[in-house]
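Heads up, one of the protein chains got dropped from this complex, but the rest are sitting where they should.
Showing chain A:
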Amino acid sequence: MANWHLLTVEILTAALGLGLLALGLLVPHSDRRGIAYVATAGLAGILAVAIGMREASGVVLGGYVIDPFGTYFKILFLVAAMLTAVCSYDYVEKMGLNQAEYYALLILATLGMMILASSGELVSLYTGLELMTITFCILAAYHLGDAKSAEAGIKYLLLGAMSSAIFLYGLSLVYGSSGTTVIREIGQQVATRGASPALLLGTIFILAGFAFKVTAVPFHMWSPDVYEGAPTPVTGFLSVASKAAAFAALVRVFFGALPDLHNFWVQLFIALAVLTIVLGNLVAIPQTNIKRLLAYSSIAQAGYLLLGIVSFSVLGVGAVAYYAMLYVFGNMGAFMAATAFYNNDGSDEIKDYAGLARRSPLVAALMLFSLLSLAGIPPMAGFVGKFYLFMSIISRQYIWLAILGILMSMVSVYYYLLVAKAMYLGNPPEGSKPLQVAPGLQVAMVVSLLILFILGIYPTPLTNYAMNSAVTFFMP
């Protein structure tokens, strides 16, 4: 008797996504806006169910693991999907296309991430990864009237498919050297048989596949282009949720199946983390487009998250989980502000943000505090997250890595404040009007701003949950 009730969240998400597709065909064109509200309300309902199941644990069908770690990430994806949906109302309506498909794809991408974060088995891991990637290709190219959007879609598809082919080759080698695809059994096989050349090669290939998804340097080349071309809400979702999903799966594979090769792969992760932090922060400085700036900043953020993996400890994994959650609010906040600005002025250039504070104090404040949180300035949430990440590597004696991270955080303050300077010290262009922001988006903005402060001032409940969820990987 399989324990299907553990799959409630996934089943509800799949039903919601498919239901919206059907609903889109039934609802007349004039009432299409309602679909967006149904999607948001549905996601909120599923979020409530997921929060109710946060302590549930068990294995479904021998290969699908429900544990607090997976559920933590599912809550994260649902929050990000809700913010994206709210953010998309006006944006999608402006594109003038079938809205039901957009929201259905958004929800199916969320489903892919959930499967990715929860699968304890390589076949379902791969399926979840591809469900996420292929839906994101369509979403990135969703703006049919915009050539840049089409180009972003095809770039993501070609490079994504290439990286998943490499990833898959790695999976086949790991399967070949252990004889099983269940992550826990692979771990046992590796412990008894030891490392073989095929296994090490497979590890490197899998690492490359994950590095592509989390945009670690040197596998980051696609991200600035795709981020710039894709519709802004999709970019926000892609930068937070798909990255978090890849990190969750990365932790599952490397900590669950390959802990015995830890001394081998940790070297690779250190190299990736150093390159990612340094290059992401330095290349962000000369950017003039807000989406490209955020793309490079999110590359740098992936570097900080990699530090948690390097530490290979409960503290490190908990810090990754915690940082991923507040990264949702920080980055989605910045993208919500960028979307609101684009809806009014149709521009993504930082120089056009001049005097934004006088045209819309809320949008400017949201952008400012989100960026400060990403930079890790107290009392914003980002400070606590970075504190835990640096703590975790210092406890492993990587002092130099922590110093590098802190130095590069200071560099990041510079380019974040360039945006703030334009918004607060610049003069608005002649004849510019105050920004019109839809009420729903305003509510989402205020909520995400409040959460950034609350998580910064009183982080204990969430950090406790994150740390407890991380314990699963270090039990005998």
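The rule we apply is simple: a contact is a pair of C-beta atoms (placed from the backbone, for glycine too) under 8 Å apart; a residue touches a chain by one contact, two chains touch by 3 or more; residues count from 1.
Going forward, contacts and distances are computed from a predicted model.
S.K.: So one subunit is absent here. Using its UniProt record, which name fits best from "Iron uptake protein", "Multiple sugar transport system substrate-binding protein", "Glutamyl-tRNA(Gln) amidotransferase subunit A" or "NADH-quinone oxidoreductase subunit K"?
M.R.: "NADH-quinone oxidoreductase subunit K"
S.K.: Return the single residue from A:A50, A:A104, A:A141 or A:A246 that touches the missing chain.
M.R.: Hidden-chain contact among the options goes to A:A141.
S.K.: Touch as defined at the start, partner being the missing chain; which of A:I51, A:A165 or A:V443 qualifies?
M.R.: In the full complex, the listed residue that touches the missing chain is A:A165.
S.K.: Which one touches the absent chain: A:A152, A:L272 or A:I350?
M.R.: A:A152
S.K.: Looking beyond the chains shown, say which of A:Y37, A:Y175 or A:F453 touches the absent one.
M.R.: A:Y175
S.K.: Give me the chain A residues in contact with the hidden chain, please.
M.R.: Residues in contact with the chain left out: 122-123, 126-127, 130, 134, 137-138, 141, 144, 147-148, 150-155, 157-158, 161-162, 165-166, 168-169, 171-173, 175-176, 179-181, 221, 224-225, 228-229.
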